[in-house]
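Sending over a structure as structure tokens; questions will come in a sec.
Excluded from the complex is one protein chain; the other protein chains are retained at their positions.
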Amino acid sequence: MKYLAQQAINALQLGSIYALIALGYSMVYGVLTMINFAHGDVFMLGAFFCLLLIALVPVPFWLALIVVMAATALLGTLIERFAYRPLRKAPRVSAIITALGCGLVIQNTTLGISPYARPMPRLLENATYQFGGITITMLQIVIIGVSLGLMLALDFLIRKTSFGMAMRAIASDRAMVSLLGIPANEIIAITFAIGAALGGAAGLLYGMAYPVVSASMGITVGWKAFVAAVIGGIGNMRGAVLGAFILGSVEVMTVAVLPSTYRDLISYSLLLLILVFKPYGLLGKPALHKA
Amino acid sequence: MSALLETRHLTRQFGGLCAIGDLSLSVNRGEILGVIGPNGAGKTTLFNLLTGIYPPSSGEILFEGRPIAGLHPSEIARRGVARTFQNIRLFRQLTVIENVRIAYDSRLSCSPLGVLLRTPHAGFSERESVEASMELLDLFELGSLAQNRAGDLSYGAQRRLEIVRALALDPKLLLLDEPAAGMNPSEAMQLTDFLRWVHGKFLLTIVLIEHHMQMVMALSDRIEVLDFGVRIAGGNPDEVKGNPRVIEAYLGTEGELP
Amino acid sequence: MMDGFKKHLIQLSILLLGLVVAAVLPATGLVNDYLQFVLISVAINAILCVSLNLVNGWMGEFSVGHAGFMALGAYASAILTVKLFPTAPAELLFPSAVLIGGCTAGLAGIPVGILSFKTRGDYLAIITLAFLMIVKSGLENIPYTGGPRGLLGIPRLTTLAWAYFWCVVAFWVIRNLVYSKYGRGIAAIREDEIAAEAMGVNTRTAKLVAFVTSSFFAGVAGALFAHQLQFINPSSFDILKSTEILVMVYLGGVASLGGSLLGAGVVTILTQCLQPLGTWRMVVLPAILVVLMLYRPSGIMGYRDWAWLKPFFPLTPRSNEKKETETGEDLQ
Partner (left out) sequence: MFLPNSISVPFRFFLLTITFFTCGSVLLTSCKPAKPSVKVGINAELTGEMPAVGASCKQAAELFVEQVNKDGGIMVGGTKLPVELSVVDNSCKADQSAAAAQRLISQNGVLVMVGPDASSCAIPAGELAESLGCLMISPWSTNPKTTQDTQTGKPKKNVFRACFTDRFESPVLAAFATKNLHAKTAAILYDVTSEAPTSQSALFKEAFEKAGGKVVSMETYSTGDRDFSAQLTKIRESAPDIIYLPAPYNDTPLIAAQARQLGIKAPFLGSDAWSSPDIIKLDTGKNLEGSYFCNHYSTEAATPKAKQFIADYTARYGNAPDDVAALTYDAMVLASQSISSAGNLDRTAVRDSMAATRTFDGVTGHFVYPKDEREPEKSAVIMQIKDGGFHWVSTVEP
């Protein structure tokens, strides 16, 4: 029993990091119906920005988190402004290809600048706590806590604020929204900024949990978070969080039982199964197919 | 005259809204049936049900006596039911002749393998489809535009191309969804003579949805009137013109139908 | 206009001449092994590019799973030549191994094709991604083929002549398909699926034909790749491999035979020429792709083809004489 509880904590930690990134995918898809493949690399840059920041001026954890989120938010808006906005009218495929291209450019430029894996500086004293044989570290508590906090804040923002309403309006009918005087481009830019900020935060937390930062980590974790967002129903915020925790626990549980090579096989077969029976994800809504 | 197309208690609901309610109508071979009604009466939904784009909630559709509800739209089209669309849905990036050949091809029968290996049979069917399509285009003075992209054609030419494309299916039943939309009265009357000529030449049965009343009255042998998905009147043009319920549905209470 | 039959003859003789040159070239020593390696890679990438173009270009879908079909072809043929018949004569063994590799991948194309009936756009892209990942992690769990560490000691059977031959076959078959009833059906699906169905196009058969042909040739390319490299492991058929093929399709030109050849050639030679750049060479290609998407989304030769690639039987319009290559936008 103790063994399962320990694995549950591992799953929670992994799930919360996937959730933060998956939210970024769902927000951008909700507003632009576009899959932002560069998001995985923005997550990776979150960790690198933190490295840069600590190397310049050692700051406490909370300040580092805010600065990193601001930096990735700025990056998110820049990518949207120069790579995605001109393609607003182009066929959707070219937007996806540009996103894929931007992702690779970011990843390989970072690889060019620092090809070696770099150690993540220690921002928090990592005390471990024992509860009846289950060990949980301060770091894990912080990660799960910060992720849940950001998720609740985002949910509040979307449900309760006027900005959130404007976002949902754009999601349903982008053309109509600009006619009603809502500054569509600004809202989209801000959505990108928030998505990127969440990705940056996830990058920082991921770098602290696994203190070896390399340019290629964006790809592997990025795809997993994307799969989580799709399982939950791409475009749906709560779906993204649900999908992330499901994927996190499936991965941890498969590795706990089977050799690790089965992990991807099982998680992707789960994805395929869901897509076949519920093509729009667990919480997604189907768009009616009219003549 | 046997009924070419017949619907029995046809209904279709979208969530709570009942787009088509218990509709039973029939179209006889060689007849031109006009279908009129205010906007949102369910006319286009009727066409979508007839061509299988979405299945009916309940009721039957019989074409040549055989049920076609729930069949794949391409299967229904191949049985001889061709249609045009309210807002033109041509293959804009393909050339004019390709648009027509796509419809004509569905009548050809060559196996995918034959096509991949370019067997003589496949080569001949290619040649046949080109020549037949060119014949049809010449018939409708579109031959000179064969190589142009469908999207670049004028509005009138696109409307005619859509009809030509439907005729390439060699249909028994032609469903026209507001062919004269956006045309002024003189163009509408030109289109009426054109359609009458087509009806004669290709021995077609036509179901026409249209708001231009002179056109409907001039062309249709019989008219059905729909309102909120329910059939409220039917009969030959004169009976329908005088029917008070039709006037009320269209113009509210007073006023005389022109 | 030159009579169609004479044009056929000239085209056939040029192709045969190409085959003879490809067979003789290695022996003359004029071309060293490395240039042969690059030319074979160009041929393999051209097959991958034109076959993916069938789904991403002509059908307007967005498939990310092409590397998965390639992997199936590579492994199926490698199992044949390494495990089952290691001593069989190469002339007989290799073509059948490539064919079986292609058929295995083709069979795998059927379920993906069936899934594409209902889902389109982003969701089909995600399904092809899931298919790729399942194939990759599936291969990692089969000990018979060396599991995650891959299969070793594959005989080096891919010669320049074989690569040229299969490349010509791929282009010929896909050209026949594209300029045929099913090809136009596929293009109609790209333009407007509902109208296509209403015009009698059996979209299900068209989609199946597109996916099966596309995955068949991906399998063929995979088999050639395996027998050129002599070593394959699951991780060389990952998402980066699929992206590489996507770059070729969207760089060369969507829905264009000439574009596929151009894209494959440019990208392959560029990756080899950029070697001295080190890590920065992997920034150049995606950067080119992003710039291209901004200014020319359909690629260099998008939706256009060289006149001599199209089937030519005399177009006999009665109304007026129209030379085929006169207008730039010739799309027949």
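Going by the order they are written in, the chains are A, B and C; count residues from 1 in each one.
In the analysis below, a contact is a pair of C-beta atoms (placed from the backbone, for glycine too) under 8 Å apart; a residue touches a chain by one contact, two chains touch by 3 or more.
None of the values given here were measured: they were computed from a predicted structure.
S.K.: What chains on display are touched by the one that is not shown?
M.R.: Result: the unshown chain touches A, C.
S.K.: In the whole complex, not just what's shown, which of C:Ser96, C:Thr205 or C:Gln272 touches the removed chain?
M.R.: C:Gln272
S.K.: In the full complex, which of A:Ile97, A:Leu111 or A:Ile187 touches the chain missing from this view?
M.R.: A:Leu111
S.K.: Mind listing the chain C residues that contact the chain we can't see here?
M.R.: Per the touch rule, chain C residues meeting the hidden chain are 31-35, 37-39, 86, 140, 147-150, 152-153, 156, 229-236, 258, 261-262, 265-266, 269, 272-273, 275, 278-279, 282, 300-301, 304-307, 325-328, 330.
S.K.: Could you pull out which residues of chain A are in touch with the chain that's been left out?
M.R.: 3, 6-7, 10, 13-14, 111, 115-117, 119-122, 126, 128, 130, 135, 137, 139, 206, 210-212, 214, 216-217, 220-221, 252-253, 255-256, 259-261, 263-264
Rule of thumb we're sticking to: only the chains that are shown with their structure count from here on.
S.K.: Among the chains, which is located farthest from chain C on the basis of C-alpha centroids?
M.R.: Following the centroid criterion, the farthest chain would be B.
S.K.: Could you give the separation in Å between the centres of chain A and chain C, each centre being the mean of its C-alpha atoms?
M.R.: A distance of 34 Å separates the two centres.
S.K.: Taking each chain's centre as the mean position of its Cα atoms, how many Å separate chain A from chain B?
M.R.: 49
S.K.: Whole-Å distance, chain B centre to chain C centre, using C-alpha means?
M.R.: 40
S.K.: Can you tell me which residues of chain A touch two or more of the remaining chains?
M.R.: 291
S.K.: Among the residues of chain C, which are close enough to touch at least two other chains?
M.R.: Touching at least two other chains: 194.
S.K.: Okay, in this complex, where on chain C does chain A touch?
M.R.: Its residues touching chain A are 56, 60, 62, 115, 118-119, 121-123, 125-127, 129-131, 133-134, 136-138, 140-141, 147-148, 194, 239-240, 243, 246, 250, 278-280, 282-283, 285-287, 289-290, 293-294, 297.
S.K.: Given the complex with chain C, which residues does chain B contribute to the contact?
M.R.: 51, 53, 72-75, 77-78, 82-83, 85, 89-95, 97-98, 101-103, 105-108, 110, 112, 115-118, 122-123, 125-127, 129-131, 134, 138, 143-144, 146-147, 149, 165-166, 169
S.K.: For a test of understanding, state which residues of chain C touch chain B in their complex under the given definition.
M.R.: 172-173, 176-177, 179-182, 184-185, 187-188, 191-192, 194-205, 209, 213, 303, 311, 313, 315-320, 322, 327, 329-332
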